[in-house]
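I am attaching a structure below and will ask some questions about it afterwards.
With one protein chain held back, the other chains of the complex are shown just where they sit.
Moving on, here comes chain A:
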């Protein structure tokens, strides 16, 4: 679930409030997004991908809130890492343009039997 909006990094662009499919954020009077409905977060990571300031952190835990330390997260390089992986942001290579999905069947492990549904 969404655990962090970094006040330090946030540029109050309002994108996360707008793009969240389950409407988790509200903006406060200064335009800063606040996590208003954390229980509605579906842990889909799209807010992080859209955040141009690498200010958001979605913990991978779907059902339980966790405590996070912003300094630790920043030091680990995880802030903005999903956006970097999909190649969004200036000067980056889009994941779509190096997508290897169509080639993974070439490295399939040997299979003794056909899988049934």
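In this section, contacts are C-beta pairs under 8 Å (C-beta built on N, C-alpha and C of every residue); 3 or more make two chains touch, one makes a residue touch a chain; residues count from 1.
The rule is simple: contacts and distances are computed from a predicted model.
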What name does the UniProt record list for the absent chain among "Multiple sugar transport system substrate-binding protein", "Pyridine nucleotide-disulfide oxidoreductase", "CoA transferase subunit A" or "1,2-phenylacetyl-CoA epoxidase subunit B"? "Pyridine nucleotide-disulfide oxidoreductase"
For the chain that's not shown, point to the residue among A:21, A:52 or A:89 touching it. A:21
Extract the touching residues of chain A with respect to the undisplayed chain. 17-23, 37, 40, 42-46, 49-50, 59-64, 78, 81-82, 85-86, 88, 94-104, 107-113, 115-117
